[in-house]
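Encoded as structure tokens, the structure appears first; notes follow it.
Every protein chain but one is kept in place in this view of the complex.
First chain written, first letter: the chains are A and B, and each begins at residue 1.
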Amino acid sequence: MTTSPAAALTAMRAATPLVHCITNYVAMNVAANTLLAAGASPAMVHAAEEAGEFAKIAGALTVNIGTLSPPWVEGMVNAAHGSRQAGRAWVFDPVAAFATTYRREVAARLMDLSPTIVRGNASEVLALSGGDGAGRGVDATDSVAAAEAGARALATERGSVVAVTGAVDFVTDGTRAVRITGGSELMPQVTALGCSLTCLVGAFAAAVEDPFDATIGALAMFAVAGEAAAQDAIGPGSFSWRFLDALAAVDAASLEAGGRVTPA
Amino acid sequence: MTTSPAAALTAMRAATPLVHCITNYVAMNVAANTLLAAGASPAMVHAAEEAGEFAKIAGALTVNIGTLSPPWVEGMVNAAHGSRQAGRAWVFDPVAAFATTYRREVAARLMDLSPTIVRGNASEVLALSGGDGAGRGVDATDSVAAAEAGARALATERGSVVAVTGAVDFVTDGTRAVRITGGSELMPQVTALGCSLTCLVGAFAAAVEDPFDATIGALAMFAVAGEAAAQDAIGPGSFSWRFLDALAAVDAASLEAGGRVTPA
Partner (left out) sequence: MTTSPAAALTAMRAATPLVHCITNYVAMNVAANTLLAAGASPAMVHAAEEAGEFAKIAGALTVNIGTLSPPWVEGMVNAAHGSRQAGRAWVFDPVAAFATTYRREVAARLMDLSPTIVRGNASEVLALSGGDGAGRGVDATDSVAAAEAGARALATERGSVVAVTGAVDFVTDGTRAVRITGGSELMPQVTALGCSLTCLVGAFAAAVEDPFDATIGALAMFAVAGEAAAQDAIGPGSFSWRFLDALAAVDAASLEAGGRVTPA
């Protein structure tokens, strides 16, 4: 890393980047609140009529196929083109890319638009890398470790940074790789936190030049905030709002002290 | 009942069923969090291009017409067909079925696809059973008691389990019938809890063979969790997150002790 998570957070907060999020209906509210709490400015804009234009205004784009449909896919494609034309980073979240024929086709189409960063769970990354995962519905049933080789291959083949998130996160650009620990066992009991993390990766990528460092910064911030929020939580409900408070409270010093990033 | 609420909960948690939810935009997040807290795995998939295929993967399907539109209705219809072909249970939530011409037509079309279970408020069930309710907007203005006869008739005519929820819930399959008490007066002050309950009924129906018992199990779990959450809540905001914690905390023993199900 050339930019540490703490330095990345400082850069992101200083930029308060406008992040263009095309995400699913389940995640919209919590993703927007995640970005606001973290210090970025979210904008949800999906229509094909304006997504390409808006992507050029924003600091970064994130695309999530959780609740996709044909008109939304046109907006995603236009936005990815706009983002690339403007030289911005765009982040792809291939929710349940393995689950149906339609979903596999849309994921392949978006992968062909060269996302700067891909963030998914193990089953999703295995599916994108041509592997044979055991995903079911929208939940990963494969371990992050089982997807590391696929993530490296995907990163090399596509020239993308690939992040596999779970109990231990794995990030690689094909050459470099790290693991990130932290977070809480309550996090998988709260919906759309992975989707929200994808949006946060976009915020960091808008402010940090190296997308590998940006991704690590976002994941480390999420892990530290998750760990802090879990301390007084007794279930997924009490965790959720504490997590937003914790995101707002994380600063460079606490990220420096609490972030656990190790070479892989 | 052959399967008690406590036994139903144990079966549901053991299965961690994948529940295919087509629900409204207001409910998506809270419904997903309800299922996760309760121990099931939600997936929101609505596009006609994949809803039929996905319904065959899932353990059960739930369909809610709260914020309907023509493309979504096609997805709902495809999903219901897929669910039936795969021999799965599907649950219909006829939100505000009485309110507009379009809504009445869509509700009739979905009823013709033989939902395994129908869950609605009193005004909605009265509307489906051909009665003359006093519903306004999306809120019931009729009492559950006023809808019991209509619910029995609807269950018999359609071969569905019918659940009318409110201050006291009523469940019938046309032959058997029970009432369930519990919950809290704060629950109608929180949006989409009824919609979330429909999704939870789907989770139980995926794991419990008799849909009558499955419905009762889900409603009893909701009532017990609502009662627990209300103890320290002072308004709808503090209730909401406590309710998710309470759903996660309910177990077979507390459901056995706290559930109040009586023959009707």
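A few comments on the model shown:
Heads up, the rule we're going with is that a residue touches a chain if its C-beta (ideal position, glycine included) is under 8 Å from a C-beta of that chain, and two chains touch if they have at least 3 such contacts.
Just so you know, these numbers come straight off a predicted model, no measurement behind them.
When the missing chain is restored to the complex, the residue among A:Met44, A:Ala86, A:Ala145 or A:Ala167 that touches it is A:Met44.
Although one chain is not displayed, chain A still touches it through residues 18, 20, 25, 28-29, 32-33, 36-37, 41-47, 49-50, 53-54, 57-58, 71, 240-246, 248-249. The omitted chain makes contact with chain B at the following residues, 24-30, 66-70, 96, 99-103, 136-139, 188-192, 234-238, 240-241.
As a working rule, only the chains that are shown with their structure count from here on.
Chain geometry summary: the mean Cα position of chain A and that of chain B are 32 Å apart.
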